[in-house]
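Only one protein chain is missing from this complex, and each of the others stays in its spot.
To keep things simple, chains are lettered A, B and C as they appear, and every chain counts its residues starting from 1.
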Amino acid sequence: MAETGAITTQAAVRTRGSVLTAFARQRELSLAAIMVVLGALVSIVAPQFLTISNLTAVAALASIYAVASVGEALVIITRNIDLSVEATIGVVAYCVASILERHVLDAPAAIVLGIGIGLLLGMANGVIVALLRVPSIVATLGTLSIFRGLDYVIAGSHQVPLAGLPPGFTDPARTNLLGLLPEFVVVALVVVVLGTVILRSTRFGRQVYAVGSNPEAAAILGIPARLVEFSAFSVCGLLAGVAGVMWVMFFGTINGTAGTGIVLSIVAAVVVGGVSTLGGSGTIAGAALGALFLGLTANALPLVGLSQFWLQAIYGIVILVAVSVDAVILRRLQRATAERRAR
Amino acid sequence: MELRNVGRTVALVSVAALVFSACSGSATPSPSAAASAAASGAAAGITVGYLPKDIVNQYFAAAKTGVDKAAGETGGKVIQVGPNEAKPDLQIPFITDLTTQKVSAIIISADGKDEVAPALKAAMAAGIKVVGFDSSPAVGAYNVFVNQVDFSGVGVNLADWACELAPSCTGDIAILSAAATATNQNAWIDLMKTTLATDKYKGLKLVDTVYGNDDATVSTQQAQALLTKYPNLKVIVAPTTVGILAAAQVVKQAGKSDSVKVTGLGFPNDMKPFVKDGTSPVFGLWSVPDLGYLSYQVAAKLVSGEITGKEGETFTVKGLNGDKPYTIGKDSVVILGPAFRFDKTNVDNFNF
Amino acid sequence: MTLPPPAPPVAPDAVTASTPPRIELRGISKRFAATQALEDVSLDLLPGEVHGLVGENGAGKSTLVKILAGVHQADSGTIRLDGEATQIHGPAHSRSLGIAVVHQEPRLFPDLTVAENVFIGHAPSGRLGSIDWGGTRRRAESLFRELDVQVDVGAPVRGLSMADQQLIEIAKSLSLEARVLILDEPTASLSAHEVERLFTIVRRLRGRGVSVLFVSHRLDEVFALCDRATVFRDGRHVVTMATRDLTTADLVRHMVGRTVSLFPKVETPIGDVLLAVSGLTKVGEFRDVGFSVRAGEIVGFAGLVGAGRTEVARVLFGIDQRDRGQVLLAGVPVSFASPSAAMHAGIAYLPEDRHQEGLVQDFTIAQNVTLPILPRLFPRLLTRISTERKVAHEFTEQLSVRMTGVDQLVGSLSGGNQQKVVLAKWLASRPRILILDEPTRGIDIGAKVEVHRIISELAASGLGIILISSDLPEVLAMSDRILVFHEGKITAEIPRGQATQERVMFAATGSATVDEPAAAPAAGGVQSEQRLDG
Partner (left out) sequence: MSMTAAPARDQRRWMSLLARWETLLVLALIGLIVLGTTLSPFFLTAGNFSNLIAALMEVAIMAMPMTLIIVLGEIDLSVESMAGLSSAILGFLWAAGVPLWVGIAVVLVVGAFGGLLNGLIVARGGLPSLVVTLGTLALFRGMALIVLGPRGVSDFPDWFTAFGFGHVPGTLIPWPFMVFLALALVLGIVLHRTWIGRQVFAIGKNPSTARFSGVRVTRIRVSLFVLSGMVASLAGIILTSRLSSARADAGSGMTLTVATVVLLGGVNIFGGSGTIPGVALAVLCVAVMQNALRLASVTVEVQSIALGLLLILSVVIPTFAHQAKSALDRARRGRPPPADSIARGEAAP
């Protein structure tokens, strides 16, 4: 603690803290840095890794996960979890593809409808969690089952082939804006930027953090926690809808199984991106970067000669390391505070 | 307050119902609707359980149209059951339940030959005829296995198509398979490797075999990695309908349709755009509905006692094999016929 | 023990007549179940004054703060704000009236930045209703500049010290343009330097015309900071006087003048030394603590919250680990890695937080009583309801717990009976050393007497007892010897015969020995001092 004339708080001298701590606090920067370092290492073994064509290909798929992860992050920041996103993606993907195949709607309307379906399913989750007070893990475990069942009911064994989609519908997954940035990456960037602005600069955004950070204090301040939770689930559903539409564009051929099992990757991306499952902390940019990180890892493995069988194990280790680092940082911070005060 | 919530919920539910009814269309065949009671002929009135690997895959839906057609012609009844994920442990309860229901026969695509064997043997012990199709249960756990295609034939076909697509039959090729546990995939790949070892194909170099698990995401990632890892790759051979589609999409996305070609086994409906844009000028498959049709006919003949499944028995099925007789071969296997080659001259004639 | 003459309900003060009080409380009463927390209390808070509110635990200070903060509503009495009769409906209403409360444990959002915490709920709006981030920062910065505090308003609150968090709460109250600032035991966990900084800021606020109610039981701080001081005792107003007219001795006399004839301490022969502690140190909590406890002896730990009493107990019971020092149990050096190890050695600890640490609320009485002794009670693993009920019966009967039966859920018992269940639980473990941390906090007077009787009888049966209590008369009446803690050290050891409330209070506040502002070392896990709503 500085003993100068004016009153100084720890916050003013925080910059003196260990470099490591500062580094780890800025999860987005450190993740980006880790990606750069690992990328450099991989490209020593496999120079093809750091080529525009490879990176854009990876980024397109990762963007879908990133969009879904942003919604999941929002829910996790409010101290909840949404396990049903993958089923929402599946329902939306099939609905959009099926509607296009049967020419019920034209492409823009189908996209809007798909996102609307996502919103609707998200709102259903919101009602069950915020209104019926079912713990989110139970509620969304249930809706995961229900939505997936719904998907099978709607789809049956029908598969919408690529040829069933209007010509050019899948182009956004494969074209670059101005020949540079894949359009999917642009979508993800827009979602991240918009989300960041909303979370940082709107009353709702700050309430999301407040509810997750200290529910009791939020209640004292009169923050409508249930409404905030409901909104978070709704937005998560909406973004799952966006991801579902992107899914159709990327894979082209859609049946009732689209998205099966990807919720674990989405939650993993959020955790790796530095969003605490205890709520209240983390950014959606981090979550999106987490998705990109996992996507790059999946891409790099075969290039460095590791079989894909290593992927799962590496994901597991990455998750464990990420949460352990968070815990160590927090504990170190607390100890530092205690020691400073003991002086 | 309470009432308003109820009102809102009702509104929400009705909107949802409207939306979802818009999604599901005529494309969905109603399950087990094919059950027609009208009995005629020797195998009339039999009930057959149709158990695909999973009920979501359109391959099995296509096969079922053949099964239903045959049942409709003979007056039998088809019960379609099955999991929504292709996993052997999920398939077993359906076998035991069909046994409980005392169906006349079970037509099954086994999701693991050893896994389902005990349950199938129990079914056979209960007097139920078992017909395998598409993917074989273990030998002894079926009465007849209807093989879609001659294994060695497909191996040769795959090698031939790769040779045709690689410029002057030289350059790097790679295989994108399904799960490495898949019996038929591995058989084809082995036979393809044998074929590649012959002189005609010495210009082709098989650089890698990767597995996409018949999962769209994994197959896509694997195909992307192949493109990145082998800049000189000429052909990706994917003997799986999921894999060939993923590979074609990845190649097209990378803008490499001219330099990298994709071939293998795929659905005409999936591959039409890629045949036309030159990403995948040639690929193959057999007539999946015919496979279902033959399987049902075999099941009916087993039930009626016309055949027993012994090696050397012969029978004819009207409309298949040019009305010539089929012969049951070693391990009670019947082969539907050779793989069918699709290219831009004929692909538009098919709809499955 | 004599009862001092009752003081007039409202202090006639020269200032009162000239300016209308900012807050005028008249005849406020509040009752919680069996406890009369406040009885006909009146108090004036003037514009631009720092008003000290002192009293022992249970005197009613926190209840009054909670009424002003809108957490509780008074049963009777009137509140006037700047001359206008007001009812405070809830926390939000209280804030909108310009009343800001800074709690001992700040209620902030650890993951939001300093600026956001200051402006949460009333951030300046920019275009489209979005938060004007730059404006928020600038205004937060200017607030802290006004306070002459350097702070990085963009940093998250997580990891900031209590003291810094309190400053944020104060800045928040400034941003709300609060007319009344209530500081509820703000110094309990601050270091000397931090206390001084807080005082500087409070004086600046006073200069701006803010009325400050400063709740504390650190007398030196009251003298250093306050213009006037009010003393509460047992929920009643005792006296309000200008601090310049008061001495520490006066204040202590007003605070402690309580009747204590209720406690039946049984004199018992003191046996051998059971527990001997020397040089016990835990960095940042307490240092060089040494004492001994004999069989049949009750050793009182007096001192302020955070002075190190509970912290020593936690180390003795194996919850925390010591840094230095030695503990001899019946002459054998011991070190406990866990509470279960301490328990096996014959130490029992009745924690100060009955709800969070003492009981499982939706277990039955029997299940709670047998929880620590399960492995011993049922060496063959299988539990037997009959055995369990028998044991529970035996010990609850001994403590005359009022219940429908041992199958009653503990959560449905009254506070006093709950505390007896905790006692029964520890008695069932047949300890040699029993550490009681605030055993009578928040229980009604009748139950309190019974608990004292029980403690006395336990000592008579040969247990060594450590009695930690902020209730001075209790410590004085029950203890054979009193150790007074101050700033993590034992500052006095007073035998029963020589102990007076004044002597203990002087030692506990450091007034007798030190002139500098009192300061307590860091203390994790310090609980808010009063709980009457239990």
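Throughout what follows, contacts are C-beta pairs under 8 Å (C-beta built on N, C-alpha and C of every residue); 3 or more make two chains touch, one makes a residue touch a chain.
This is a predicted model, so every value here is computed, not measured.
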Worksheet entry | In the full complex, displayed partners of the excluded chain | A, B, C
Response to the item:
Filtering C:319, C:399, C:458 or C:507 for touch with the omitted chain leaves C:319
Practice prompt. Using the touch definition up top, pick the residue from B:69, B:87 or B:205 that touches the left-out chain.
Written response: B:87
Worksheet item: Of the residues C:284, C:325, C:351 or C:439, which one touches the chain left out of the display?
Response: C:351
Worksheet entry | Contacts of subunit A with the absent chain, listed as residue ranges | 81, 83, 128, 132-135, 137-139, 141-153, 261, 264, 267-268, 271, 277-278, 307, 309-317, 319-320, 323-324, 327
Worksheet entry | subunit B, residues in touch with the chain not shown (by the definition above) | 31-32, 55, 79-85, 87-89, 92-94, 96-97, 99-102, 112-115, 117-119, 179-181, 211
Practice prompt. For subunit C, enumerate the residues touching the unshown chain of the complex.
Written response: 33-34, 317, 319, 338-340, 342-344, 349, 351, 356-363, 367, 370-372, 374-375, 377-378, 381-383, 401-405, 408, 412-414, 416-417, 425, 429, 444, 446-447, 450
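Going forward, only the chains that are shown with their structure count from here on.
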Fill in: Geometric centre distance via CA averages, subunit C-subunit A, whole Å
44
Worksheet item: Using the average of all C-alpha atoms in each chain as its centre, how far is it in Å between subunit A and subunit B?
Response: 35
Fill in: Interface residues, subunit A side, partner subunit C - complex
1, 3, 6-12, 14-15, 197, 200-203, 205-206, 209-210, 212-214, 216-218, 220-223, 280-281, 330, 333-334, 336-342
Worksheet, complete the sentence: Touching subunit A in the complex, subunit B uses residues 5, 9, 12, 15-16, 19-20, 22-29, 31, 54-58, 60-61, 64, 84-85, 210-211, 216-218, 220-222, 224-229, 231, 245-246, 249-250, 252-255, 267, 269-270, 272-273
Discussion item. Residue numbers of subunit C touching subunit A in their complex, please.
Written reply: 91-92, 107-112, 114, 116, 120-121, 123, 126, 129-131, 133, 147-153, 155, 158-161, 163-164, 167, 191, 193-194, 197, 200-201, 283-284, 521-522, 524
